[in-house]
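Missing here is one protein chain; the remaining ones are kept as they sit in the complex.
Let's look at chain A:
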Amino acid sequence: MNVGVAHSEVNPNTRVMNSRGIWLAYVISVGVLHIVLLSIPFFSIPVVWTLTNVIHNLVMYLLLHTVKGTPFETPDQGKDRLLTHWEQIDYGTQCTSSRKFLSISPVVLYLLTSFYTKYDPAHFVVNTASLLSVLLPKLPQFHGVRVFGINKY
């Protein structure tokens, strides 16, 4: 794979979250999701915000913390095959700027959602559970940890 390749980067996946314009694309896609949900007539505003929060966290959990490895072959013989995309960012260096951005954005979304659902208890439970599910795997202590052996191989 490194042959015919324009750079000496071993795993290009580590750089994707730092590329130009990806944070903006991420914000825009969350915005588009929200507008799509808002256009459905039966949902009230609190329900739409809770749905946005839950769907955003679910997709983030799936893409960053479930899918492992790289979609292409890397020249390091699969050293990162068992690592999720979050663990691959910047070769595992903790607290870099894209990691901070990706940790803060669910929190911002959660704050907005709590405001727009008027702090209703049922919505609160759902939103907090969803936020925790997406914040806990991002902690540095959880790097490489697989709880109960789920998603290990």
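The rule we apply is simple: contacts are C-beta pairs under 8 Å (C-beta built on N, C-alpha and C of every residue); 3 or more make two chains touch, one makes a residue touch a chain; residues count from 1.
Note that in this section contacts and distances are computed from a predicted model.
Of the candidates "Mediator of RNA polymerase II transcription subunit 18", "serine C-palmitoyltransferase", "Elongator complex protein 4" or "BHLH domain-containing protein", the chain left out of this view carries the UniProt protein name "serine C-palmitoyltransferase". Of A:T14, A:T52, A:T113 or A:N127, it is A:T14 that touches the chain left out of the display.
Among A:I28, A:L58, A:A122 or A:L136, the one in contact with the hidden chain is A:I28.
Residues of chain A that touch the chain left out of view are 1-8, 10-12, 14-16, 18-22, 24-25, 28-29, 67-73, 76, 78, 81, 90-91, 93, 96-97.
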